[in-house]
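One structure below.
The complex is shown incomplete by one protein chain, all other protein chains being positioned as in the whole.
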Amino acid sequence: MEKIKSLADLKKMQGDLRAKMELREKSNHPDSLIQVKVAMATCGIASGAKEVMEVFVEEFSKRNIEAVVTQTGCMGYCYAEPTVEITKPGCDPVTFGYVDVKKASKLIDKYILNNELVDGIIPVNYASIDKK
Amino acid sequence: MAQIKYHILVCGGTGCRASQSEDILKNFQELIIDKGLGTEVQVVKTGCFGFCEKGPIVKMMPDNTFYTKVSPADCEEILNEHIIKGRKVTRLLYTDPETKEQVSDSKHMEFYKKQIRIALRNCGFINPENIEEYIGRDGYQALGKVLTELTPDATIDIIKKSGLRGRGGGGFPTGLKWEITRKVKADQKYVICNADEGDPGAFMDRSVLEGDPHSVLEAMAINGYCTGASKGLVYIRAEYPLAVERLKIAMRQAREFGLLGQNIMGTGFNFDVEIRYGAGAFVCGEETALIHSMEGKRGEPTVKPPFPSESGYLGKPSNVNNVETYANIPVIIIKGAEWFSAIGTEKSKGTKVFALAGKINNVGLIEVPMGITLREVIYEIGGGIKNDKKFKAVQTGGPSGGMLTEKHLDTPIDYDNLIAAGSMMGSGGMIVMDEDDCMVSMAKFYLQFTVEESCGKCSPCRIGNKRLFEILEKVTKGQGTLEDLDKLKNLSNVIKDTSLCGLGQTSPNPVLSSLMNFPDEYNEHVVSKKCRAGSCKSLMQYIIDPDNCIGCTLCARNCPVNAISGERKQPHIIDQEKCIKCGACMEKCKFNAIHIN
Partner (left out) sequence: MEMVTLTIDGKHVEVEKDTTILKAAKTVGIDIPTLCYFELKDMNIENRPGGCRVCVVEVKGRRNLAPACTTTVTPGMEVNTHSIRVLNARRTVLELILSDHPAECLTCAKSGNCELQSLAQQLGVRDIPFQGAQSTYRKDTSPAIIRDVDKCIMCRRCEMMCNEVQTVGALSAVNRGFMAVVAPAFEMNLEKSPCTYCGQCVSVCPTGALTEVDHSRNVINSLADPTKTVVVQTAPAVRAALGEEFGLEPGTLVTGKMVAALRRLGFDYVFDTDFAADLTIMEEGSELLDRLTRYLKGDKKVKLPILTSCCPGWVNFFEHNFPEMLDIPSTAKSPQQMFGPIAKEYFGKKLGIDRKNMVVVSIMPCIAKKYECQREEFKVDGDPDVNFSLSTRELAHLIKQANIDFNALPEEDFDNPLGESTGAAVIFGNTGGVIEAACRTAYELYTGKKLKNVEFKELRGMENIRHATIDFDGLPINIGIAHGLGNARKLLEDIRDGKSHFHAIEIMACPGGCIGGGGQPYHHGNSEILKKRAAAIYREDAGKPIRKSHENPFIIELYKEFLEKPLGEKSHHLLHTHYFDKSAGIFVDE
């Protein structure tokens, strides 16, 4: 890894990374991939998030679905762990709660492949500070 | 097979369910089939939108139209207008009470959201094990800015102006603390991050470190620049293995990127961080005890002054802040003091993270602006009390806080209001209790925690809390007297008045606040030997109603201690002396003849 030697370095890197992330996050790009984020804080892992993540990774490779699975921290919905956020190209991210191994497969079948939503969607109920 | 084009999201939160969201769901499903839209439209039940006062809520996707106060009768119009004709049903749109404008798109309705995520801005958003994602979201920009554009004094000034106060519980002005540490002259200073989260049910610090470790590292480096410290120490519970792991990864990556270590960003500023492990003693969250623990001494507090800012770790000036406090710093630097101080109340700025737990529907980690009311937190964000029970109290501040009641529901939450109400902000635990919770038992529960976690250094905390606990136990067993209640009060006040550190000075709060807010419950326990919540086992009596009992002997045969006697076909009797209140008889009785007194 090249060290960041100045603020200019950092700013340049941030610009590149932000563009890359926006591509991923906003998913306005039709060619971009399906994004799956699994909340992997202690509480999530304790309720089975690791296994859920494995299901996504395995199923995607088995079915040749081009998708990226990443881990993230606590989304705050403890009552509904494990939680998973799925972003399909051109769509807003949707967060699903109570995702066990079975429901993970169901999400692939229904939502990812067929755009059919599944019960247990968790509406984003907080304001983000990015927009200000 | 055609793909689904429209989604109708119906809120399945408790509040909306109470106002007929089930019927709305059913109506939509039936209408879709009637109208032959089954292949194009799908109805889905969702979790709480956190806008219960305008419920039931229906959201249309993909266009994000947000309908409020929908009734089952509105379903057909929504389908006909919105789905088939592509026109919004304007009368169901939300009207902004100030601008009087109708807002259709939920994306432009941020304002209705009770939560603002500042400290948690990256939690659940970025991959905490990838520094690039943090950098992509303005990470380390604040550090870059202070190192190249701001003097330490100017930086401290921003923090002071922002009005940020310590999030660990004390609420000391953060900028002022930094300034004090800066002013003390010393050859070595330390930046300490207090990650010794110990309140039962609280896990916000863990979540920040697990979800966004770099924000803490960045803030510590900023503090190092401001106070003149080149070394940072994170004191973290060893019981937080994942947080430790992610923090270690973050430190390694930050070093690889040159964001920790020597000559950061070419500015000549050196700063690095070490991890120190705590063994999970609650008292080590107290800063002097924490420092002693890091020094390898017994984790017990010492009298302040001297404050750690003057003489801390190894006798050197040490700036101790909590995880959540640090997590706020980079944003404040980037967005400015004015932006931050616009959020919150006059004396408490910004947001606070709470771990919402107890008898509430949406248990979770929330971040709300200071000044929000308990009612909003419990009923809007928390989705109300579980199983439609009646709200009784909420405990803020963990074992150091007090129980707040119905009358405090509309009090804006900030440091000073909570103290005035007999509780405190604490580190952010918020436990909701309903009518089934006995206030005496709750006070006893918290006391038990303090008794176990007291370091034992000062007599009032070491012995006094134990005695408080013993008296409470007496009361819950029905052996208490009115004199005991006086003792509770006096002893609580003396413990508060004479204890050495914050632990003892606040430990009687649950007792005092419950005594103040629920005097009748205490009186019932000692005078009529009753527990209205039915949670004090010793005060419960299982009684057989002779009118309903047909003498089937089933209860007697199932009683594990042979406390039930009676002739066949004659009403039975429970010997209260023998009864262990296991409830087996009531469970077995088929004639509803056994009840609890």
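Each chain gets a letter, A and B, in the order it is written, and its residues are counted from 1.
The rule is short, and it goes like this: a residue touches a chain if its C-beta (ideal position, glycine included) is under 8 Å from a C-beta of that chain, and two chains touch if they have at least 3 such contacts.
Being a predicted model, the structure only gives us computed values, none of them experimental.
Contacts of the undisplayed chain with the visible chains, over the whole complex, involve B. From the options B:Glu53, B:Glu452, B:Asp520 or B:Asp545, the residue with contact to the unseen chain in the full assembly is B:Glu452.
Set against the missing chain, the residues B:Leu259, B:Leu500 or B:Cys536 yield one that touches it, B:Leu500. When the full complex is taken into account, the listed residue touching the unshown chain is B:Ile463, out of B:Ala18, B:Leu93, B:Ile463 or B:Ile550.
Where subunit B meets the omitted chain, the residues involved are 281, 298, 300, 302-303, 451-460, 462-467, 470, 487, 490-491, 494, 496-500, 505.
Everything that follows uses one rule, which is that only the chains that are shown with their structure count from here on.
Distance between chain centres (mean CA atoms), subunit A to subunit B: 25 Å.
Touching subunit B in their complex are the following residues of subunit A: 1, 3-7, 9-11, 13-14, 17-18, 20-21, 37, 39-43, 45, 70-80, 83, 85, 91-92, 97, 114-132. Looking at the complex, you find that subunit B touches subunit A at residues 1, 3-5, 7, 9, 11-12, 42, 44-50, 59, 61-62, 64, 110-111, 113-118, 120-130, 132-133, 135-141, 144-145, 147-148, 203, 206-208, 210-212, 240, 242-243, 256-259, 265-266, 331, 335, 339, 361-367, 381.
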